[in-house]
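All protein chains but one are shown in place.
Here is chain A:
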Amino acid sequence: MLPPLIRSVRKAHQAEVTTLKNQLLKSHGRPPWYGENGRPIGEAFVVGIAGGSASGKTHVARQIVQNLGSIPTVIILSQDSFYKKHTPEELELAFQNLYDFDHPDSVDVPLFAACLADLKAWQQSNIPIYSFTEHQRLDETKYLYGASIIITEGILALHDQKLRDLYDLKIFVQCDSDIMLARRIKRDVAERGRSVEGVLDQYLRFVKPSFDNFVSPSAKYADIIVPGSNNNVAIELISTHIRRELTNRAREFRCKITNAIKPNPSTPDPSHIAVEQLPNLHIIPQTPQLKGIYTTLRDKTSERQEFIFNVDRLATYLIEKALEFVPAGHETVTTPVGVEYNGRSIDTEICGVTILRSGGPLEKGMRRVLRDPAVGSLLIQSDVKSGEAILLHSMLPTSIRERCRAEVTWVFLLDAQIVTSASGIMAVRVLLDHGVQEDHIIFVTILAAPRGVHVLNRLFPKIKIVSGSADPNLTPIWIPGDGDDEAREVLCIEPGMGHIGDRYYL
């Protein structure tokens, strides 16, 4: 018997999978997908499901997701999204129901394979959106990122070699032709407002020939043939297989991580790293005012308003300092006095990404210094049991979502403290997955523990870290259990300033 909370979560999850395609489905956060060197380990698990029209492919995909239970992140990718962009002539045929949507030529396979390859390699993808009412690919795209399982479904999912090469598991749904036709008539009449005659006409002209010529023969590539109805046993077997594959991968992954954490006698104890040994840590000049601000922030008797005011003030100053690392161009302007002036220009795209919740206090400074900046966020928490970072939510600026823009944008990564840097590493990994250049990332923080910075430095040597202060000590403290949370040990910066997020928000 599951405790009530978990059960309600599972219910919600089940409701979700019956409705969504081309969406990231998640039942809990995403654990690290990268190794001790900060680079991704392995690839996402890709399942291809083919079968005739109305054979029950989507049903099989959804049943698999449901059967997997607590799998972190899944995307069901539909072949329908990848219909080609039509010429005016094709469009006319489409509206007369004379365009062959069942022929392999109707699908943009190179794009389909490219999107799938990106997702498999843990990268983002912006998949096309196809409108059935307009019979056309729309200009906007759908951004997808971060699934550990990708299920691709479509009548021709197994037809093309390029796609087949990407699958870890190939499924063909075998269904009786009569049943498929009956289902199709029912669905198209009820859901798509078509006439029975029209459906039959299309079936005989396109659907049936395509099935016989392309779809049915592709069954030979399948690892498993699943019946189109009463297929619980088959789905159970498939789910068990996927689960085992994922468990094996996770085990391999854990081994690598554990080996990395084991103390290495040849390297110095990271707890005694001096700030001078960290080339990428830029501590801003310690002016009298800055020392005064830090004294106020560290003082546990400081009032809330005083604390908030000084965090905002400090954040503004830190962002100003961080901006000094962004290159400026040259520009000549004319002043109102009519004189030419040879100056500099800031024409680089800069956006912010906040690590929630504690990065939030730095946002105000970001907005004071940059004009209407896009500021995305990543909610990263540490897993109570393993202490591992878990990505719970990501909302990134459009300049990062699109790979070509991500490659030129600069990102200010905001977090109040760098302690172990576990969440920082995850955040940087997300940015790198999207194509952001490592030397375009500037990590802005109020307080840095040299040990955490050392780890970040070692993994990502080109990232700059701008901080107002570095505190020498990391002290383990015991947090007693509270309701659903179990008691656990966390590392805490000393002397520090307590929990910055709590002091700023609560």
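The definition used in the following text is that contacts are C-beta pairs under 8 Å (C-beta built on N, C-alpha and C of every residue); 3 or more make two chains touch, one makes a residue touch a chain; residues count from 1.
Note that contacts and distances are computed from a predicted model.
Enquirer: If you look up the hidden chain in UniProt, what protein name do you find among "uracil phosphoribosyltransferase", "Exosome complex component RRP41", "Small ribosomal subunit protein mS29" or "Sen15 protein"?
Expert: "uracil phosphoribosyltransferase"
Enquirer: One chain isn't shown here. Among A:Lys21, A:Arg164, A:Arg368 or A:Arg458, which residue touches it?
Expert: For the chain that is not drawn, the touching residue is A:Arg368.
Enquirer: Could you tell which one of A:Lys21, A:Arg405 or A:His499 touches the chain left off the display?
Expert: Per the contact definition at the top, the residue touching the missing chain is A:His499.
Enquirer: Out of A:Thr316, A:Gln381 or A:Thr398, which touches the unshown chain?
Expert: Checking the options A:Thr316, A:Gln381 or A:Thr398, the one contacting the hidden chain is A:Thr316.
Enquirer: Pick out the residues on chain A that sit against the missing chain.
Expert: Touch with the absent chain occurs at residues 287-289, 291-292, 294-295, 298-301, 306, 309, 312-313, 316-317, 320, 323-324, 326-328, 331, 333-337, 339-346, 368-369, 371, 475, 477, 492-499, 503.
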